[in-house]
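All protein chains of the complex are present and in place, except for one that has been dropped.
We call the chains A and B, going by the order they appear; numbering starts again at 1 in every chain.
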Amino acid sequence: MKTGIYPGCSLNGSARDYNESVFALADAFGLPLEQVSDWNCCGATAAHNLNKNLSLALPARILSLAEQNGMDEIVVPCAACYHRLIVTQNELRKDPELKNQVCEILEMDYKGTSRIINVIEWIDKYIVPDLEGKIVKPFDHKVACYYGCLLVRPHKVLAYDRPEDPQSMDQVMTKIGATSVYYPYKTECCGAGFSISRTDIVSKLSGKIVEDAESRGADAIIVACPMCHSNLDMRRNDINKYWGKSFKIPVIFITQAVGLAIGLSAKNVGLKRHFVEVNIS
Amino acid sequence: MARIGVFVCHCGENISATVDCTKVAESIGKLRHVALSTEYKYMCSDPGQTLIKDAIKEHNLTGIVVSACSPRMHEPTFRRACAEGGLNPFLCEMANLREHCSWVHEKNDLTTEKAIDIVRTQVEKVKLNHALQPIRVPVTKRSLVIGGGIAGIQAALDIANTGHKVVMVERSPSIGGHMSQLSETFPTLDCSQCILTPRMVEVAQHPNITLYTYAEVESVEGFIGNFKVKIRKKAKSLDEKVCTGCGLCITKCPQKKIPNEFEQGMGMRPAIYTPFPQAVPNRPVIDREHCTYYIKGKCKVCEIVCPTKAIRFDQADEILDIDIGAIVMATGFDIKHADFFPEYGYGKYKDVIDGLQFERLASASGPTSGVILRPSDGQVPKNIVFVACAGSRDPAKGIEYCSKICCMYTAKHAMLYKHKVHEGKAYIFYMDIRAGGKNYEEFVRRAIEEDHVEYVRGRISTIFEKDGKLIVKGADTLLGGQPVEVVADMVVLATAGVASSGAEELAQKLHISYDAHKFFAEAHPKLKPVETNTAGIFLAGACQNPKDIPDSVSQASGAAVKVAALFSQDELTREPLVAQINRMAPPLYSTCVACELCIPVCPYQAIAMEEFKNRDGKVIRRAAKINEGLCQGCGTCVAICRSKSIDLYGYSNNQVYAEVVAMLNEY
Partner (left out) sequence: MSHTETLTEKSTLAYNIEKYVDVISRKCYQCGKCSAGCPVADEMDLPPSMVMRLLQTETALNDEKILRSHSIWLCVTCEMCLGRCPMDIDIPSLMDFLRQKSLKEKKVNPKARNIIAFHKSFLNSIRLTGRLFELGLTLDYKRRSMTLMQDIQLAPRMISRGKLHFIPEIIKGKAHLGKIFKKTK
């Protein structure tokens, strides 16, 4: 079973902290993570909003490259990329004519055989079995696990966890010693790709998510998506200004939380790169 | 020498507009053994039938073929005409020129030729028909009513009042069903128990009704008029003849914290209990799963305090064997509970309740004595959001049907709340308002106009908890989909009505059909709503599909009259088109090789083995035998018999072969 990784543009760019934490964790558990060779952007929201064929061709190229790399499994830490890859795989499987059309555009072979997993599944499969003995600093805090939209919807295609009140992230956090609070905003949208073009919408929606987490007594919001992180963390000033409040709750990637629990330093897991200060020990 | 009469019907224009009936009659008239071949506009009419009767006498017919509609329409009509004309009714066949020909083709020569082919095959078949006699079976004039809700009660009373015996079986300790849990009924706002309990008492006291509560049907064998039923009387752990129903044991039982099923979990009950104070029979039962004595071997307080020494801890279940002639299914329905809804919290929120739980809150005999209180903190809710269509009309959740009663009871709930909490605000989020019964629309208007219930058209997307209140997010589609958010003290979900638990298993025990949602299937959706496809078993009430009390009562009375009709004769006649396993002289007795393959494949359990014994009583031969009372003539056994020992009256191998040959050849 060869497991590759598709980091995606965010992890390569502004979500550098996420990238660092994923690889730090992989290192600590001796897990090989080869990147899909010469990978391209999956097209994210822009492609499927403007151009159907492009929105399928870009992910198909990535999957085809992964097949050439002999990857049976691809870990995709970015939830949006994870969503696009699985949706594309599904569309091309359902419609063979469409698949041929896309292969013609790509001038590449495509079988659709790789299994695409998100970062929580990766943790569950490869890290949790060896976790218990390795915890040196239990994450003894109250956390609000924020899943966002694209990890769990559309449920019929992704078939991951459950779309209402998912529990997979909460369970991982419990295993590293955290207490997960009741958090009804866990699958409400943060504003997604409107960070630059409609910052007001992001401020409004992300603000609700942050406010609810703080009001429930959570010490941190745990995320598994770089877009969500950016909206909840980097945009915190905008959120505070929009709501006239001063929300202080930090936003931590799940890989960072697990990394801290097994004794990796804050710097190792990229905590110093956050906008909102992470001062929980 | 065969003398066949053929009558080609025009069926008004249904057949003649597409098929040349004159040509058909002419062509058939030329066939060998056809003594008469004629046409007429409406064969099923009086003159049409007279035509048949006269022709039989005039031409000395030995068989007739009526070429008209489907036998499912008029076979009984023409068989009766045949019999009245002096010819055995089973020497009458129908050739389907309507559903099989004129209704599915265009008008042209080929269609007429097909019609001729169809009639010809029936002519060749009828030549091989036997003059059969109807099968007669005796009728046991005792009925079984399964279920003691309002439908079962009504059916039992109606049958008992015709003078016939009824055995009623109810699995909970008391009869009454869901109607006994309601506070008030629409559209009159009558107190539900007040109108129900007199009927319950009538059932208990009626000389023709034998009531078994805390009992279930164990097995059913047999056939219409001759069912053999085993009933399991679950051990109540007391001697009913000695118990006076004083209730002392109930007050003294130390185990008081068992969730009360009657109160839908909103209140508690002890381990020895009656479901509600007006229970019929008013005898408690011991819940052995929760009773300290059965779990740990200690306590026995009830036995100590009982003034008549009625407690019997060692009592065992009792199995009763009863002969029954007809069965009425009245097992009712259930509703989905709050944990079915992921977007409404998976049952986590104490203040999100379902309709039956609200009924218990509103009921004067309920856990809060009729005061509407929030289950979480016992406060009076200042507003309530009622969610209609919670689960119903929702293909994504697997329930695509409408549960029919929710629009009405939601309006009722809102009105009850407003009557009890004058300053309270009631919201109903709905999709449509289905108020089709008598005085139903007026009832809903009263809720809106007099009681100021606010109706918002739109479904609720999600409900979650914040600071002890419930945040309800809906939309108003009449305002263009405008989002509406309500901070509610309580939410009542009008959840979907579903089949009663155990319905599927019971249907399988009784061999009756049921649909994908486990509701029992009626024999015909329009014209046979109280019969099932299994002869002798009838339906009443919500076990067929969710319905309100007037409809349940009507249907129950309908089922009762079917039972009474059955019991009005001492003998039943059945169509003799059944299978027959050949018999011949000893020592062969039959070509049947006793492989017993036919027995498991018969869907009606109609085949058993017969033993042939010699003079010393030793079994020398075994062969299968058909029970004519049960056989429905489906032909499965005929197909599977490897030694070709089984044939079907009316559809024998020779007859079918003759039809095929006739279809392929023009004589």
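Here, a contact is a pair of C-beta atoms (placed from the backbone, for glycine too) under 8 Å apart; a residue touches a chain by one contact, two chains touch by 3 or more.
Model, not experiment: these values are computed from the prediction.
J.: Of the residues listed, B:E113, B:E454, B:D476 or B:D548, which one is in contact with the missing chain?
T.: The missing chain is touched by B:D476.
J.: One chain isn't shown here. Among A:P163, A:P184 or A:G259, which residue touches it?
T.: A:P163
J.: Consider the whole complex, including the chain that is not shown, and state which of A:C9, A:L131, A:V181 or A:I280 touches that chain.
T.: A:C9
J.: Which candidate, A:K2, A:K111, A:K245 or A:K272, sits in contact with the chain we can't see?
T.: Of all options in A:K2, A:K111, A:K245 or A:K272, contact with the hidden chain holds for A:K272.
J.: Need a quick check: the contact residues on chain B for the chain that isn't drawn.
T.: So the residues of chain B touching the unseen chain are 343, 389, 393-397, 431, 457-462, 473-477, 480-484.
J.: Against the chain that's been left off, what residues of chain A make contact? List them.
T.: 9-10, 12-16, 38-41, 43-55, 57-58, 61, 105-107, 149-150, 153-156, 163-164, 187-189, 191-194, 196-199, 201, 205, 234, 237, 272-275
Throughout what follows, only the chains that are shown with their structure count from here on.
J.: Could you list, by residue number, the parts of chain B that touch chain A in their complex?
T.: Of all residues in chain B, those touching chain A are 342-343, 345-346, 462, 464-466, 471.
J.: Touching residues of chain A toward chain B in the complex: what are they?
T.: Chain A residues touching chain B: 162-165, 182, 184, 212, 215.
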